[in-house]
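A single protein chain has been omitted from the complex, and every remaining protein chain is retained in its original position.
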Amino acid sequence: MKAISFCCASVRHRDRVLVGPVSLDLEPGQTLGLRGRSGAGKSTLLRAMVGLLPDELHVEGELHVLGDAVHGWKRHDRRWAQLRGSAVLVGQTPVVFAGSVLANAAFGLRHVTRYGRAGLRKRACAALAEAGLWDEVADRLDAPAHTLSVGQRQRLCLARALALDPQLLLLDEPTSALDNASRDVVEAAVAGLLGRRTVVLVSHDDDQVRRLCDREVDLEATTSPAQGSGPSVRQT
Amino acid sequence: MICLRSTIRTLPLGALLALSACAGGDATDTLRISGSTTVNPVAVDAAEVLRGRSGKPITVDTQGGSAGGLAQVCGGEIAIAMSSKPIADSDRQQFPNCDHQPTKVGEDAVGIIVRRDVYDAGVRNLTREQARAIFEARTTNWRELGGPDLGIFVYDKEPGRGTREALDKYMYGKETAPPPPDSPRYAVVGGNEETRAKLMSTPGSVAPLSTSFVTDHPELAVVALDGVEATPQSVAAGKYPMSRPLYLVTNGPAAGRAKEFIDFVASGEGQQILPRHGYLTLEQLGQ
Partner (left out) sequence: MTDLLTAEADRAADARRPRSTPWPAGLAVAAGLAAALAGLAVLGFLLDGATSAPLDWLTLLTDPVWDPTRARFGAAAMIWGTAAVCLVALLVAVPLGWAAAIGLTELTPARTAQALRAGVEMLAAIPSIVYGLVGLALLRPLVSAVFGVPGGDGLLTAGLILAVMVLPTIVAVSIDALAAVPAQTREAAAALGLTRTEVVRAAVLPDAAPGMRAAVLLGLARALGETIAVFLVIGRADGRLPAPHEVFAAVLRPGQTLTTKIGGPEAVLAGAGSAHWAGLSALGLLLLALVVLMTLAGLRRSPTGSGHRQPRPRRAARELRDRAWIAGLRLAVLVPLLLVAGVFGVLAVRGAVGWNPAFWFTPAAGSGEGGVRDQILGTAVLVIGTAALAAPIGLGLGLLIAEYAGRRAAVWLRTATVTLGGVPSILLGLITYDLVVRTLGWGKSWLAGTVALAVLVVPVAAMVTASRIVALPPARREAALALGLNRTQFVRSVLVPWARPGLLTGSLLGLARAAGETAPLLFAATVFAGAAGLPSGIAHSPVVALPTHVFTLAQDSADPAALDAAWGAALVLVLISTLLLLAAVPARRRMEADL
C-alpha cells in the first residue's frame, strides 16, 4: 500500500485550478517535501489530503491517502475523522488547547483511542520525548500549556500528533512562525523523525527541504497550468 | 458624505436652538387632568368637546388611579384630579398642605362581577358575608354559593383604586381591610379595561368593577348585593350599597380653565356624557 498516491489531482475554486495537477506516489517510510513560494498552494494541497480544505475549495482527480480513495469523500464524511487519526496534520502556528502540557500531549489520544489514564500518560510522555521536548517539560507537565515558549509549543503540537502513532505525518511549515533559535530546535526534532515516520513536509525554505527530504515537489510550476508544464519532481 | 458630516455637526446645535425656541411656547396653557380610570372616559369626551371649541390643549391621563390623581394635584403636576372615591381623612393626613376641593359630577355603581355561566347557574345574589368570604379566599368554589362546581379566581384592584375602596367600604365599613389572602387563586389588576379583559379570559373569576364597564358585555354579569340589583333607580335611591360618587378635584377653589372644564362637565350639556358611559347624572340622583 502506498502512503499517498496522487493521480492528476488538483485543488480548485469552482473551475479555477489553484494547485496541481499533481501525480506522484509516496512509499511508507519516505519523506516528501512540498516547496514553492507562499501562495503556491502547498498548505492547500496538504489540507486536501485530510479533508480540511476551506468550504469553497474542492479536489479533482484521484487522491489516495493510506489506501483510502479520499477524492470521493464529501466534506463532512465521517471517515475523515478516522483518517485524520492516522494521517495527522501539524499546522503552521502552534495551537495549544486550554489545559496542561500533559493534557495537550494526550489531547488526540483521549478521543481517538481507548487508553486508560495511565496508558494515556505513558504514551503522551513517550511522544513528548520523541518530539524532543521531554527534557524541558518533565517537571512541569501540569503547568498550563500556554506558559511554554513558542518553540516549545510547536514541539508540543508535534508531540500531540506523534502520540497518536500516525502512519503519516503532515507538517505545514513547522518552523516558519518561529525565531531562529526555536527554528533550529524544531528542525532538529523533525530531523529525528525521518526514516522512522512517513512525513510530508511543506516549506518555502528550499534549503530546509533539501536538508530533510528524500523527494520533493516544486509547486511553483503548477501555478500557471495554462503553460502546460506539470510540477517538477526531484527524486533522490 | 459632506452633507452627512455637516448634518452630524449641526444636529446638536439645531436641537439646542429648537429647544430654546420651544421653551417660550405656550405649553403651560395645557390643562392637565389625571386619575381614576372610571372618570376617565367622561373627561376624555369632555376634553374633546372643549378642545374643539377653544383650540387649547387638554391632556387626560390615568396613572395610579384616583389616589394617584389626588397625589398629583397636590404636587401641582396636574390641575384637576379625577376621583371615583370621596376624599378620606387618610388623604387629608397624607397631604396636610393640600386643599382638596371636590366637585361631584355623577355617580357610578361598582358591581361584583362574575361570568355569565356562574350567574346563570344560580349565583345571582351575594350577601356582605359571602362577599367577604370570597375576597378573603375562605370560599373557594362557586358550588358553595349555589353555583357550578368551579374554582373561584379572585381579581382584586391595585391599592389606591376607587373601585377597591368602594368594595372595601361595603365589606368592612370603617374597619381597615385585611391584607390580601395568601391564595394561589388571587391576582391583582389595575384599570377597569384590564379588569374586564382578565375577567373575560379567566373561568370562575370574580372582581369588583364599575357596572358601566360590563353593560355591553353579555359574557359578564353583575350580581345583586344583599338582594338589591344595581339599577339606576336603586343607586339613585341610595339603596345599592356599592355606589360611589364621581369627582373632579382641584387644589383650592377651581379657577381659570380648570373651572371652565368642571363647570362644563356639571352643565346640562356635559352631563349628557355620563349616561353614554353608564353613569348616573346629577339630575338622576336628584341633586
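Points to keep in mind about this one:
Note that the chains take the letters A and B in the order they are written out, and that residue 1 is the start of every chain.
The rule is simple: contacts are C-beta pairs under 8 Å (C-beta built on N, C-alpha and C of every residue); 3 or more make two chains touch, one makes a residue touch a chain.
It should be emphasised that the depicted structure is a prediction, and the values quoted were computed from it without experimental measurement.
Which of A:8, A:81 or A:138 touches the hidden chain is settled by the complete complex: it is A:81. From the options A:110, A:140 or A:210, the residue with contact to the chain not on display is A:110. Considering the whole complex, the residue from B:72, B:212 or B:271 that touches the absent chain is B:72. Of the listed positions A:160, A:197 or A:215, the one in contact with the omitted chain in the full complex is A:160.
Set against the missing chain, the residues A:48, A:63 or A:90 yield one that touches it, A:90. Against the chain not displayed here, chain A makes contact via residues 50, 52, 55, 76, 78, 81-86, 88-91, 93, 95, 97-100, 103, 107-108, 110-115, 157, 160-161, 164, 170. By the touch criterion stated above, the residues of chain B touching the omitted chain are 4-5, 8, 11-12, 14-15, 19, 22-28, 30, 32-34, 40, 44, 47, 51, 57-65, 67-68, 71-72, 75-78, 94-95, 151, 153, 158-161, 176, 179-180, 182, 184-191, 193-194, 196-205, 217.
What we mean here is this: only the chains that are shown with their structure count from here on.
One inter-chain figure worth recording: chain A and chain B are separated by 79 Å, centre to centre, where each centre is the mean of the chain's CA atoms.
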